[in-house]
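Written out below as structure tokens is the structure these notes cover.
Apart from one protein chain that is not included, each protein chain of the complex appears where it belongs.
Which chain is which? They are A, B and C, in the order written, and residues in each are numbered from 1.
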Amino acid sequence: MSKTNKLKIFNDPIYGFITIPNTLIFDLIEHPYFQRLRHITQMGLSSMVYPGAHHTRFHHALGCMYLMQKAVRVLRFKGVSINETEEQALYIAILLHDIGHGPFSHTLEGFFLPTISHEAISLRYMEALNKEFDGNLSEAISVFKNGHPREFLYQLISSQLDMDRLDYLKRDSFYTGVVEGSINSDRLIAMLHVKNDELLIEEKGIYSIEKFLLSRRFMYWQVYLHKTGLIAERLLKRVLQRAREILKQNIPLNATKNLLFLLEERAINKDELETYLPAFTAIDDHDIWSAIKDWQQHDDFILSSLSKMLIQRNLPRVELTDKPFSKEQITEIKDRTQKIKGIDESNINYFIFSGKVSNHAYDRTNGGIKVLLKNGTVKEWLSVDTQFNSTALTEPSVKYFLAYPKGI
Amino acid sequence: MSKTNKLKIFNDPIYGFITIPNTLIFDLIEHPYFQRLRHITQMGLSSMVYPGAHHTRFHHALGCMYLMQKAVRVLRFKGVSINETEEQALYIAILLHDIGHGPFSHTLEGFFLPTISHEAISLRYMEALNKEFDGNLSEAISVFKNGHPREFLYQLISSQLDMDRLDYLKRDSFYTGVVEGSINSDRLIAMLHVKNDELLIEEKGIYSIEKFLLSRRFMYWQVYLHKTGLIAERLLKRVLQRAREILKQNIPLNATKNLLFLLEERAINKDELETYLPAFTAIDDHDIWSAIKDWQQHDDFILSSLSKMLIQRNLPRVELTDKPFSKEQITEIKDRTQKIKGIDESNINYFIFSGKVSNHAYDRTNGGIKVLLKNGTVKEWLSVDTQFNSTALTEPSVKYFLAYPKGI
Amino acid sequence: MSKTNKLKIFNDPIYGFITIPNTLIFDLIEHPYFQRLRHITQMGLSSMVYPGAHHTRFHHALGCMYLMQKAVRVLRFKGVSINETEEQALYIAILLHDIGHGPFSHTLEGFFLPTISHEAISLRYMEALNKEFDGNLSEAISVFKNGHPREFLYQLISSQLDMDRLDYLKRDSFYTGVVEGSINSDRLIAMLHVKNDELLIEEKGIYSIEKFLLSRRFMYWQVYLHKTGLIAERLLKRVLQRAREILKQNIPLNATKNLLFLLEERAINKDELETYLPAFTAIDDHDIWSAIKDWQQHDDFILSSLSKMLIQRNLPRVELTDKPFSKEQITEIKDRTQKIKGIDESNINYFIFSGKVSNHAYDRTNGGIKVLLKNGTVKEWLSVDTQFNSTALTEPSVKYFLAYPKGI
Partner (left out) sequence: MSKTNKLKIFNDPIYGFITIPNTLIFDLIEHPYFQRLRHITQMGLSSMVYPGAHHTRFHHALGCMYLMQKAVRVLRFKGVSINETEEQALYIAILLHDIGHGPFSHTLEGFFLPTISHEAISLRYMEALNKEFDGNLSEAISVFKNGHPREFLYQLISSQLDMDRLDYLKRDSFYTGVVEGSINSDRLIAMLHVKNDELLIEEKGIYSIEKFLLSRRFMYWQVYLHKTGLIAERLLKRVLQRAREILKQNIPLNATKNLLFLLEERAINKDELETYLPAFTAIDDHDIWSAIKDWQQHDDFILSSLSKMLIQRNLPRVELTDKPFSKEQITEIKDRTQKIKGIDESNINYFIFSGKVSNHAYDRTNGGIKVLLKNGTVKEWLSVDTQFNSTALTEPSVKYFLAYPKGI
């Protein structure tokens, strides 16, 4: 294939056109590891609440790379030197930063490969690709691991103002139709600056930070922690957990080969990763969905009940409050459910969900977001935007949920 | 559940909010037949070309209903009488018009249930729902079958200006990011009128019709008939066709139970439909994708090769031209492929694709689009917009394709 | 003109189509009092900072009416009874709520008719129209004056969640391109409710209120109180002030007749309004702009200098800080300006601007925004959204500015 053919363009409903900057990037996108992301939904089960939210990790990764191209252009325009190797490292690192995600992204993170984060898996893939592409990913890996001497490169990949957040907030807001969550990634990027290799926001951007953090908070309450989506995701985990227990009892279960393998066993520490990675690489959302559809007819009452609830979207009723539910409340609801639904005590925990969720818009530890003042000094954002003292941002907001079958 | 709880709202990135008008509609949406559409992609394999195009039949059906609510409001404002029964029939008929679609929508239409259109299947589902809901769908079914005395009701469901087209062109354009395909459904609806129970467009809307038809033509060439998507879809059918042949030879194959059943046998005429409908109802895109992923490792060389091409997006190279390819050209490419790829003659047709596609923007037969002139008379659109005589609209445009493995 | 011809539609880049609900509304829009708003810019001199911000009070008024139509539909759907007279009163009152604005809207409010608010002038126009339209505006006037027994009608016209704010924040954000200021007026309206004739927001809307208030705060800092726009507006007032002084000295000045009349004299109390209203009705932005362009060549050095600064957009340099400027700082800058620019002491105050601006996102007095809890009780918003305790919303934020000619 000629070089020119590889200078491909992707359509994006959000940004218009995303241009592939060079042939290595093109080849990485063509690679099966990356193509696999086409089948991994960005937002887990949020589409059960927001029917437009079917976008994938594939598209998100391209979007991040697009924003990174903007950021490089802006920073160079302001006189920040970024050489071509660093530029390429930024594109590769952001393109691949989420390549380690598995089915349903965060929803099932830690389920198949517990104790191993998606970032750690991303790194494994990147190392494998580095071998395949003759070491051309080395600088990207160094940036991704925060091993590069110029820290802002890492901060563009991973920080409170990284290209990841700037894309996912915008993209998730767009596809859900929750327009209040939209952020002006253009303006935020236009206000980035670098001093002493540290990523900064210009002083005139302090209100943009307010809005950015509030949009994030809004998306958490309204979307990511939406009570229905929340319960659907926990229900999904219980279905898979039940499947695991059934397999332990040597009761047969339909599923794709790789999914069965991962349900039967799982990596507990990083060293085992190589054993499980091929199966993990092979599965995506489709394996899970088609298995659960099948399990609706399984002989195990728990498994079939939970599977039906998910597939037919007959979800538990959820209460979400600012205060924890008392033990008595939970016991009372369990008792009632046992009686009305005829579920025995040993299994009641499959049908009652309780727990808490937390929403932390701004993390001041690790320095927070740094502002470049007009006078040239650097200060943490909240110590500049002193009027904006809301603990709604700086402290985690916690909510408690209790869910139980409909009709209770 | 209280009545009020059912007055639900769906978020839509395109229209903002879609309101459920009443509890029957709510219950139909909650029904497993309809929930199933959440897992059936609207645009087949177009997401392989346009990565944003993951929207579903579920969302499209809701969108159509939203536009129908607008149309009813506009027509009543203009003095067209539509009683509540008719209104409800319109909402139900448009909501369920595509409920008979199976995996990948049009792409696989006729594959599992050949000789039976998706509309005929929709009708079966509607009849089943009518029983379940005590005959409350009867008027909707009458409209859907074009059996209602007031023809415009049917035309709002199915005609060259129906709510289906008004939604899918807008929606597909939106999610692909091909903004040129977008139409102004608002203006088109605002210009609808009814006279003698016939659906008409007001005279001042004639240029809007031009634009509408051109957008449609554009979407066909740029999206629906995009050469890469086209080949991916034909490749998908060949994969399934090969799977069928393997099963005939009693060679085992992994797939979900229902998919296997449908691959082994299939309904040839409508009367058999009841036998096959449960399995058809049970499968969706996920069954197909997870099967094909598995088949990449199948012993059958053809099946595994084709499956890998699809999953890894290593698609054939396609040529698309205005003139048919000669027999010689096709023979020559087959010969070359046999040699280079080492595929024997009996199987070469799996790897070479040829055929034609056709794009017909405006169908003048059946009366075409009718215009209500300012003087009160009614005329066919092109006889009003006489300056716009393009055969690009009135005649089908045909293109020919030839596709073969990369490296030939 | 036939009734049907009056059922006109306006195009709106924001909402698509705005439909005129009936002929009385149509006739009000056609009236010269309302047509006059076509020449009164919504945002004063903001277009000097945001070049897209040329939208008018005319368009804003139509937009408010559109949102009111939505609100009526939503409330009725929820079972709130609103009869046709009340509905019409709402449309008229919101359509005309800003009809009393003069040139440059708020910027010059109180300049020509001091001590009389634009609402009071709106009321005068409404009363005049009521006579002309045979008393058909009586109910609207009662609502507008908050004299109607059902208070929520007034609250839809004027409160912290009125249709006015819902339109102007969205519209100003749209035309400036400051997308962070955009609000989801659709969701806010969808969450309105009425209980005991009081306008409420449903509990699930509390985060939407957060976002709404933060957008408002953002628009104030970034747009309405943008330091450049701020100074341009104060400069405009000084130009007019200087013109007034020149006229007092019987020095001739070019301007349109009505503008001259208003510069020479002005209503000080409401009773005089009738004398000045015809001239006030006759002037709009154009009179001011064409006068100031002319004054660039006036013999008076102060007038010509200030006029040139405005027309050529050679605006003073502005500093904006959290702390007041000291007397010493101001004196020092005045001294420097006198020397460098050769301006004598008596006139220096024309060229130095100092003062403060204040941004108060949420006013808790008068009850604030009321929330309808799921349990049916009503509470003030911040006492529900207890985590969101920011004084950035509840207390006015104050900033201080000091501006002086470039080159100082």
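Methods note: a residue touches a chain if its C-beta (ideal position, glycine included) is under 8 Å from a C-beta of that chain, and two chains touch if they have at least 3 such contacts.
The model shown is predicted, which means the values in this text are computed figures rather than measured ones.
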Q) For the full complex, which residue in C:G52, C:G79 or C:P114 touches the chain that was left out? A) C:G52
Q | Residue of B:V179, B:I251 or B:I268 in touch with the missing chain, whole complex considered | A | B:V179
Q: Check each of C:T107, C:Q160, C:T176 or C:S305 against the chain that is not shown and name the one that touches it.
A: C:T176
**Q.** Residues of chain C (touch criterion as defined above) contacting the omitted chain
**A.** 10-14, 16, 30, 32, 35, 38-39, 47-48, 50-52, 54-56, 58-59, 62, 174-178, 254, 256-257, 282, 284-287, 289-290, 293-294, 311-313
Q | Positions on chain A contacted by the hidden chain, ascending | A | 7, 9, 16-17, 19, 77-78, 186-187, 190
Q. Residues on chain B that touch the omitted chain in the whole complex?
A. 179-180, 182-184, 187, 207-208, 210-211, 214-215, 217-218, 221-222, 322, 386-392, 395, 397
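Here is the rule we use: only the chains that are shown with their structure count from here on.
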Q | Identifier of the chain whose CA centre is least distant from the whole-structure CA centre | A | A
Q: Among all other chains, pick the one whose mean CA position is farthest from the mean CA position of chain B.
A: C
Q. Where the CA atoms of chain A average out and where those of chain B average out, how many Å apart are those spots?
A. 32
Q) Between chain B and chain C, what's the gap in Å when you average each chain's C-alpha atoms? A) 49
Q | Per-residue overlap in chain B, given as positions that touch at least 2 other chains | A | 16
